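Structure first, commentary second.
With one protein chain held back, the other chains of the complex are shown just where they sit.
Letters A and B mark the chains in the order given here, with residues in each chain numbered from 1 onward.
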Amino acid sequence: MKKITRYIKLYIHFVQNCITRELLFRTHFILSFSSRLLMFLLYIVFYQVIYRSAVAIGTLNYDQGLLYLSVFFLIDTIGFMFFIKNFSTFPEYISEGKLDIILTKPVDSQFFVSLRYFSLISLFSIFPPLVLFIRQLIILDIALTPINIVLFLIFMGTSLTIYYSFWFITNLILFWINRIDALHEFFVTLWRFMQFPPDIFQGVLRFFFVGIVPILFTVSVPTQAIQHLFDLKAISALIIASIFSLLISRILWKIGLRHYQSTG
Amino acid sequence: MNKFTTYIKIGVLDALEMRFQLLYWLYVNMAPIIMMTYLWSHLYAQKGEIGGYSLNMMVTYYLVTRLINRIISTYAEERIAKDIKEGRLNQYITRPIDYMTYKFGERLGIRAVNLIIVIPIYMILMLILREYLIFNFDSITIIFLSINFFLSLILFFFLAFMIGMMAFFMVETHALNGLKDQVINLMSGYLFPLTLLPEKLQEIFSYLPFTYFYNFPMEVYFQRLTTIQIYQGLGIQCVWIIVFYLIAQLIWQQGTKNYEGIGI
Partner (left out) sequence: MKPIISIKNLVKQYSYYKKQPGLLGSIKSLFHREKLYVEAVKGISFEIQPGEFVGFVGPNGAGKTTTLKMLSGILYPTSGDVDVLNHKPFEREPEFQKQFALVMGQKNQLWWDLPAIESFLLNKAIYEIPDALFKKNLDELSELLDIKDILDVQVRKLSLGQRMKCELVAALLHSPKVLFLDEPTIGLDVISQNAIREFLKAYNKEKGATIILTSHYMQDIRRLCDRVIIIDHGQLLYDGTYDALHTQYSDSKTVEFTLANRVDAKEIEVFGKILSQKDRTFSIKIPREKTAEITGKILEKFQVDDIVIHERDIEEIIEEIFTDKKMRD
C-alpha cells in the first residue's frame, strides 16, 4: 500500500512537470488540439457517409455505431494521454542510451519509461469524444445505473491495460533490432482497425485479433456494458488477455534490459 | 548444442535487422488498405453498389490512392522548418540559387530513391489483393494521370513549402503540419471517395485544390469523366499552382525580411 501511494505521488509529480512544460508552447497546443479534433470529426463524417449509403456496420444502427466510435476515441485519447510521449521516446531510450540514468534510479524502470511524460493535449482531446458519448447515451435512451457505470469503467481499465501492454511490447523490438523508423506506429496501426466494430473482421483477421494481438473486444465490451449488454465469452477473453498481456510486457522488459547496450 | 542454437539465433537476428525495416514499411503501407478492404467487403455484402462504385473499384481506390500518396509526397515541411530554425538558410540565401527551386529538386531526388523501395512493396500488395483490383492500361488515361501526378507533386510541394516557412513566424510547425494533413484527408478523398458525399459538397470541393490529389485521378482512372471534365480539372489544378506559388513567394518575402539569420 505504501508502495502504491509512493508511485501515485511520483506520477503526480511527472504530470505537474509535463503540464508546466506544455503550457509554455501555447500556439502548438491549440494547433495540436485542432488537429486531433478534426481527425475525430473526420471519422464521424465517415460513419455518416457509410450509413447515408443505406448500409450498416454489423448489427449496429447509426446511433449505436457512433456510440461505438466515441468509446474507441475515448480509449484512444486516454491511451495517448498516458503513453504517446513515452513510447515515441523509446528510440532515444534504447538506441541512444538515454535509459542509463533511469536504470540507476530506485524506481521501477518499466513504470518510469512508460509514464514519465504526460500529454496535456490529449487530456483536452478527451472532451470531444466524451461529448459524443454522452449525446449517444441520451439519444439511445440508455439508463445509467451504478452497475453499468462501474462495469463500463472496469472494462475500460482492462482494455487500456491491453492497449498499454501491446503498445509497450512492440516498442521493445528496439532492444534487438537497432533502429526502425517510427516503430511506435506499429501498434497504433493495428489499433486503428478497432475504429470499426468487430463484426467486420472475419476469418484470419478475427483469429489474429483474438489470439495473437487480442484487441478485438477492447472497444466492443465496454460499449456493450454501458448498454446493459453482456457477452460473457467476449468479457472473459478480454480479462484473460489483459492479465496475460501485462505479464508478458513485464517479462519481455526484463529480458530486453539484459540486451541493453547503452550506446549513443 | 548450446553453441549451435546461439549461432542460429545470431543468424536470424542478422538476417532480420535491415529486412525488418523493409517488412515494417510493407506492414505500415499494407495495414490500412487491408482494414478498408475488410470494412467495404462487409458493407458490399449488403448492397452491390455504393455511390456508383463496386467493391472492386473501392479496393482499387484505396490501394491506388495510397500509392499516389507515396508518389506525390515530398515530406519537405520538416526539412524546410529545420533549415530556418537552425540558421542553415544563410548558405542558400547568400548564393545565387533560388531556395524553393533548390529544395524542390533535392526532395524530388530523395523521393525518387524512396520509390525504389515503395514500388516493390505495392507490387506485393497488388499480388495479395489481385482478385479485387481493376487495371486500366489505356494510354490516354495514363498520359492524363501522369500530368495530374506531376501537377500534384508541385502543388503538394508548395503546400509543404508554405508550412515549412511558418518556422519564420513560430517555434514549432509540427502541429500545423498535422492540421494540414487532416484538412487534406477530409477534402481530397483520401479517407473515402468523394462520390459518397452530397452533390453540393462535391461541387464545392471540385473548386478546391485538394480533390485533385486523390479523388480526381481515381475518377480519371475509372474513366468516369469526360475528356472536357478532365481538361477542366487539370486547368483548375494549374490555377491553384499559380495561386500557391504567389502565396509562397509572399510568405518567403515576409519571412526572409524578419529572418534573423541565426539559429533560434
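Rule of thumb we're sticking to: a contact is a pair of C-beta atoms (placed from the backbone, for glycine too) under 8 Å apart; a residue touches a chain by one contact, two chains touch by 3 or more.
All values derive from a computational prediction rather than experimental measurement.
Novice: Among A:24, A:143 or A:204, single out the residue that touches the unshown chain.
Specialist: For the chain that is not drawn, the touching residue is A:24.
Novice: Tell me which of B:19, B:88 or B:224 is the one touching the absent chain.
Specialist: Considering the complete complex, B:19 is the one touching the chain left out.
Novice: Write down which of A:98, A:135, A:206 or A:250 is the residue touching the left-out chain.
Specialist: A:98
Novice: To test your reading of the contact rule: which positions on chain A touch the chain that is missing from view?
Specialist: On the side of chain A, residues 6, 9-10, 13-14, 17, 20-21, 24, 97-101, 103-107, 109, 257-258, 260-262, 264 touch the unshown chain.
Just so we're on the same page, only the chains that are shown with their structure count from here on.
Novice: Using mean C-alpha positions as chain centres, tell me how far chain A is from chain B in Å, no decimals.
Specialist: Going by mean C-alpha positions, chain A sits 27 Å from chain B.
Novice: If we count contacts the way the header does, which residues on chain A are in touch with chain B in the complex?
Specialist: 25, 27-28, 31-32, 34-35, 38-39, 42, 45-46, 49-50, 52-58, 173, 176-183, 185-186, 189-190, 192-193, 196, 199-202, 205
Novice: Provide the residue numbers of chain B that touch chain A in the complex, in ascending order.
Specialist: 13, 16-17, 20-21, 24, 27-28, 31-32, 34-35, 38-39, 41-43, 46-47, 50-51, 170-172, 174-176, 178-179, 181-183, 185-186, 191-192, 196-197
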